[in-house]
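Structure below; questions to follow.
One protein chain omitted, others in place.
Chain nomenclature is as follows: A and B, assigned in order of appearance, with residue numbering initiated at 1 for each chain independently.
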Amino acid sequence: MEILHIEHLNFTYPGVETPTLRDLSFSVEEGEFIVICGASGCGKTTLLRLLKRELAPHGTLSGEILFAGTPLQQLDDRTAAREVGFVLQNPEHQIATDKVWHELSFGLENLGLPTEVIRRRVAEMASFFGIQEWFRKDTASLSGGQKQMLNLASVMAAQPSVLLLDEPTSQLDPIAAADFIATLRKLNRELGLTILLVEHRLEEVFPIADRVMVMDQGQITLFSPPDKIGRGLAHLPAEHPLLAGLPSAVRIFQALGREDDCPLTVRDGRQFLKQNYSNRIDSLEIPPYRHSEKVALEVREAWFRYRKELPDVVRGASLKVYEGEIFCILGGNGTGKTTLLNLIAGLSKPYRGNIFIRGKKSTDYGGNSLYRKNLALLPQDPQTLFIQETLREDLEELCRLAKFPRSEWEARILRVTQLLGISHKLSSHPYDLSGGEQQKAAIAKMLLLEPKILLMDEPTKGIDAGAKTALAQILQALKKEGITLLIVTHDVEFAAEYADRCALFFDGELLSSDPPSLFFTGNNFYTTAANRISRGIYQNAVTCGDVVRLCRENGVKEAQNEG
Amino acid sequence: MEDQELTLPAPSAGFAFASFHPAALLCYFLGVLLIAMFSLNPGIALISALGGLLFSASLQRPGVFWGSIGYLLPLSLLIAAVNPLFNYNGATPLFHLNGKPYTLESLLYGVLIAVTLIAVFCWFRCYSLILTEDKFLFLFGRILPQISLILTAALRFIPLFQKQYQKVRAAQKGMGIYSAKRFSDRFRAEIRVFSSILVWSLEHAIQTADSMKARGYGSGKRGHFGIFHFTLRDGLLIGMTVLLVAISLVAMGVGALDISFFPAIQPAPPSFLSVISYFCYSFLCFTPFVYEIKEKLKWKFFISSI
Partner (left out) sequence: MKDKLLGLLPYLCILVLIPGVIAGGVLLFPDRSYAWIALSVAILSFLPLVVRFEQKRRAVQELVVLAVLSALSALSRVMFVWIPSIKPSAAVIIIVAIYLGKEAGFIVGSMTALISNFYFGQGLWTPFQMISWGLVGFLAGILANPLRRHMVLLLIYGFVAGFVYSMVMDLWSVLWMDNALNLSRYFSTVLLSMTVTVKYAISNVIFLIPSWFLGRILGRLQTKYGLFPKKKKACPGN
């Protein structure tokens, strides 16, 4: 049965000339799991919001949206709210109440259900989603993953027949994200729930989708089962932003320009490599990595704990970062990576051991001299930096606080914003910028202080593949300017692609500082998907690009007997 | 000093008396406080002070309890002692100060006020510990849905904003802004942090509103979950409170509990009604303490028999 039917849907935001959505027509069968992807600004979020009446943006709309045969506009308020569930991106800001049980019952109370029904449904949801243990807790005490799970559960309590999700895992760490996706899969398989998921992290969701919709500039360019997507995108050039978000197996397949059904998972990818490509040449020639001789920053045997009675978070960590390097510290959530970064940035002090910034003990920097032409910390959330009404005012304020002469402000601001490609956004409100632009604006603020060392905390969190590529280009540009970059991240793929050296932070210590080709081939689990696909076939392929290069060098296998 | 945090009092689940339905609890506290605050009778004041002291002692760790007494006692002694300085009525001057009499009656009146203050303080302390914010919201959610929504959302936002506060401070410090220790710098830094959180929270409030709308808020009459269930013993508590308070009120209304201090202390003659109402009010005031102790003993017994 068709649960959603969209015909000739056009949508234009007020005050904008070009339509955001152009003539979309498609339908969704009951029980389908559909993934919608596309570069940012392609209209995928707008489409999703139009399908949820309460969240539909204002603007001019034409065409029709039918829900189970009835126009969406003709449903009564209760039915519309009940039948279509919507989970938003940010786990924090969706939570409306202070107690977990109240959050679970909130939607049911809104629908005016009798107390008995509410109690039963709440109990059901708590059991299905494994929430019993934290049922009576404060919502504020939950982790990000738990919060998003609670949001999902409280939407599901209303028993919707369609679930819409707008990048629900973008703010989660990889483990929590995988958990969340597994729950979606369970809802789809066990309850037959229809799911439309907008996502830019596709590695996990691609294999479980029934169909994938690829959108570009307000139009649907592809809408087919995932294993046909690789072929459908064959015409795209390798650097197209859309490709960067696809699962590694699909990217390798697409880059090799194959015509058959594409592999979706690591397992299928391995099969595909073994069947089609030989491994005569089993490793890439990678020139040994040479770093500068000058040490930019050094952590020597640092120990730290937050309070006397608490356990150590950092225990004897040591680290040397050389000038002009891009150094990535990897590690799971809650291992204390951010704490280490705060120690280096001088926001907290180790109780034993020392930190040297450009050869000088960080405690010997007086006043704010540590932060002037020296070191800057880019916080995880760029929004913690903005205060003024426009980006220009914000940057000017920083110029004033840094005591630059008034005459230089304009030139300084132009220089950094042009470097980052946001000079056309100077008169926008910082919060009206996209996620990627906000981050660029934050980096611009840091660069105004002319740091020699830039520390970054999870810079890839919540930004899509296109913005990640742009970020990587910025990092390269900064490196060229002689800035040392120390990045803390759990984005393995990003580190593999762009780091000069990586280290693993575990149990308060830093392990194995090596260039990525060495670092990741040494790990079995904590490594990139491309490395897992090519493990045992190729020696040192870490990124999709590495695998593709090796495949091309080896060439396609002759058709085999059993083939 | 740097990291002040707002934390709500620990959940009241550990207290036996807290297991009553919020409506019953509110009724109980209002009843006790009404009599304690508006009667002017030494017996009633003593009973409520004693009941309140015992109850709040059973709810708090000894250190906390004695700490609050240590601050309350000198204050009430002072109030009692200075009362004759403002009120010169009374037939028995003890001595004269600046030509004004310091009378026994006025001093005793001051003692009565002090005892009542101790009682009111203790009962409000118990109220805070027992009727926590979730119960309050439960009680007013139905009658004042919009205000309750504001309240519950605000309680949800406070810890969120506190976290953001820490983050913004760290971010600003990481840029080396206002890191000097001067007062004016620190003041301006806090204003910056405050406005940053204001911008941020208002911007994200729209998302919270979206998520509420998406879950059907405003689609019509609301239902009610109710994690608290009204049972027979809640009815009994309400019935008991109403009955005992009513008896005391009747006694007050007919003047059986009256006492006049000036010019000389002259209590109403003891009557059947006054004795009954002392008895009733004592029963009302000591119930929670006895209940709390009884349940504690029960647990001791349980544990020792396991």
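The rule is short, and it goes like this: contacts are C-beta pairs under 8 Å (C-beta built on N, C-alpha and C of every residue); 3 or more make two chains touch, one makes a residue touch a chain.
This one's a predicted model, so the numbers in the text were calculated from it and none came from an experiment.
Across the entire complex, the residue among B:Leu30, B:Ile150 or B:Ile293 in touch with the chain not shown is B:Ile150. When the missing chain is restored to the complex, the residue among B:Leu30, B:Ala91 or B:Leu198 that touches it is B:Leu198.
Contact with the omitted chain, checked across B:Leu54, B:Leu107 or B:Val120, is made by B:Val120. For the options B:Ala16, B:Leu104 or B:Ile158, the residue in contact with the chain missing from this view is B:Ile158. When the omitted chain is restored, the residue from B:Thr208, B:Thr241 or B:Ser282 that touches it is B:Thr208.
Although one chain is hidden here, its contacts on subunit B can still be listed: residues 1, 4-9, 37-40, 83, 86-87, 113, 120-121, 124-125, 127-128, 132-133, 136, 144-147, 149-151, 153-155, 157-158, 161-162, 165, 186-187, 190-191, 193-195, 197-199, 201-202, 205-206, 208-209, 212-213, 217-218, 249, 252-253, 258.
Please note the rule applied: only the chains that are shown with their structure count from here on.
Contacts from subunit B toward subunit A in the complex involve residues 8, 11, 13, 133-134, 137, 149, 152-153, 155-156, 158-160, 163-164, 167-168, 170-180, 192, 195-196, 199-200, 203-205, 207-208, 210-227. Residues 52, 54-55, 77-78, 80-82, 85-86, 88, 90, 92-99, 101-102, 105-115, 118-119, 122, 136, 138-141, 151, 154-155, 158, 342, 345, 347, 367-368, 370-372, 376-377, 379-381, 383-387, 398, 401, 431, 445-446, 449 of subunit A touch subunit B in their complex.
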